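Every protein chain except one is present and positioned as in the full complex.
Note that the chains are named A and B in the order they appear, and that numbering of residues resets to 1 at the start of each chain.
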Amino acid sequence: MKHFFLASILAGAIALPAAAADYTIMAPAAPGGGWDQTARTMQTAMQQEKISDKVQVMNVPGAGGTIGIAQFASQQKGNPNALMVGGYVMVGAILTNKSPVTLKDVTPIARLTGEYEVIVVPAASEVKTMADLVEKLKADPGAVSWGGGSAGGTDHITAGLVAKAAGVDPTKVNYIAFSGGGEALAAILGGQVTAGISSYGEFEGQVKAGALRVLAISSDEKIEGIDAPTLKESGLDVVIQNWRMVAAAPGLSDEQKAAVTADIEKLAKSKTWQDNLKTKGWIDTYLAGPEFEEQLAKDITATEAILKDIGLVK
Amino acid sequence: MSLDHNEQTRSQRRPDWAALAIAAVLAIMAAIIFFDVARLRDMGGYSQVGPATVPDWIAIVLICLAIWTVVASFKGDFPQRERQEIKPVAWVVAGLLAQMVLIRLVGFSIATGVLFGLAAAGFGARRIWISIPVGIVLCFAIYWLFAVVLQLSLPAGPLENLIH
Partner (left out) sequence: MSTFDFLMQGLVSAMEPINLLYALIGVTLGTMVGVLPGIGPATTVALLLPVTYQLDPTGSLIMFAGIYYGGMYGGSTTSILLNTPGESASIITALEGNKMARAGRGGPALATSAIGSFVAGLIATLALAFVAPYIVKLALVFGPREYFALMVLAFVTVSSAFGNSALRGLTSLFIGLALSLVGIDQLTGQNRLSFGVPDLLDGIEVTTMAVAMFAIGETLFIAAQGAQAPDKVEAIRGSVWMTAKDWARSWKPWLRGTVIGFPIGAMPAGGAEIGTFLSYAAEKRLSNHPEEFGNGAIEGVAGPEAANNASAAGTLVPLLTLGLPTSATAAIMLAGFQQYGLQPGPLLFATNPQLVWGLIASLLIANLMLLVLNLPLVGLWVRLLTIPKPWLYSGILVFATLGTIGANPSVFELGMLLVFGLVAYVMRVFDYPIAPVIVGLILGPLAEQQLRRALSISQGDVTTLVQSPIAAVLLGLAAIALILPLVLRLRGRGNVLTQMAASED
């Protein structure tokens, strides 16, 4: 065991140089966050599955990924070995930060994973169903405080979409942005806010322990193991997924793009990747090619519309 | 510390120009804050303390501090300065600037090695034709340790690419 460990340190140290398809993956976030973990998991899986001999991860944190994407688009142009991780949060950040570089300036390859949003209340809350919450919201939108992640993020957008679908003015939503998942969850558990909104993973432990009640989930169909109706079933036409994707550099030839897409497909189907998804609790929502591009365009238009409705983008 | 300064300065009754400059900087900061957040004044939502309120408070206090600084400068309440030598400071600043300019072009080791040499020159080790190469070798070792062994992402250049 000891020798094995020392050997692995040494192996890392000497890091044999190799020729073919060395990828560099940019995580447009600091080490530790969701995008960084996605990039590092890709790194592990690509190396173990021999898709690429050597993969490096590079962190360019800042402003919801907009600093990373700007750097990626300008510095990696035409480089078939450069990849970047991104996600739905980036769509909103590009709009609110008025980023000059958008997802149109890179080559989106595939959606890898996704999480659905859920609306929860503390177990002791008088709100029992989504209908109760909608009723409260219609009576006095200000009296319903929503706790979730950063302003303009997926959670905020979902709250806006729910209000709109319920026929309530989205600008009237009393959304309280917290800086991290933990802080929002504490406020929800402590009964500081009326309802909480975030991806299911953040609440899973509490829901299983019976401390929180799920009112609805933002998926298209009911999810196995989650005892809650979808928003659609609750009469609110809202479907939203907080996805993570991988993009390649701009200016690639069709062959280059096809080669990268093939590698990513191999990755997404590989056993290492699938095993990692399981341990990390990520949902596989792999989607590539024209279907992904279509979905992406749809998401961007819808996001722009709701951010304008909420009043975050003018 | 300020006690002994006061003994000397209490008698003088002319304004301290540096203090006036500091007051001006504080006032300018306040003005920038005030104008920048003006566009956010109606975004409070349900709380009457919106994104512009706290910046406004801070700007107001900065103005008060600027006035206080002016008063202090006329009263001679400002501490006296020790003599500053500008040349060594310039060497160090040059080193930091050089690193900034070079790091994207030639990578971590060379850029930081140049910083090492120039900063050492600022502290009296003027033989930069020795200290810069020494710095580069040192930084290359640091690069190997942190970027290769410990997986920190540091900008690579021609030198670093030798070991990749």
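Convention: a contact is a pair of C-beta atoms (placed from the backbone, for glycine too) under 8 Å apart; a residue touches a chain by one contact, two chains touch by 3 or more.
Here the structure is a predicted model, which means the values were calculated and not measured.
When the whole complex is considered, the residue among A:Ser52, A:Ser99, A:Thr113 or A:Thr303 that touches the unshown chain is A:Ser99. Not every partner is drawn; the one left out touches subunit B at residues 1-3, 18-19, 22, 26, 29, 32-33, 36-37, 40, 43, 45-51, 54-55, 58-59, 61-62, 65, 68-69, 72, 77-79, 81-89, 91-93, 95-97, 99-100, 103-104, 108, 112, 115-117, 119-125, 131, 135, 138-139, 142, 145-146, 150-155.
Subunit A meets the missing chain through residues 1-2, 4-5, 8-9, 12, 30-33, 36-37, 40, 44, 58-63, 66-67, 70, 96-97, 99, 142-143, 145, 150-152, 156, 174, 176-183, 185-187, 189-190, 192-193, 204-206, 208-209, 211, 279-281, 312.
Simple rule for what comes next: only the chains that are shown with their structure count from here on.
As a whole-number value, the distance joining the C-alpha centres of subunit A and subunit B reads 37 Å.
The touching residues of subunit B, when paired with subunit A in their complex, are 43, 45-46, 148-149, 151, 153, 164. Per the touch definition, subunit A reaches subunit B in the complex via residues 9, 12-13, 15, 17, 56-59, 142, 174, 311.
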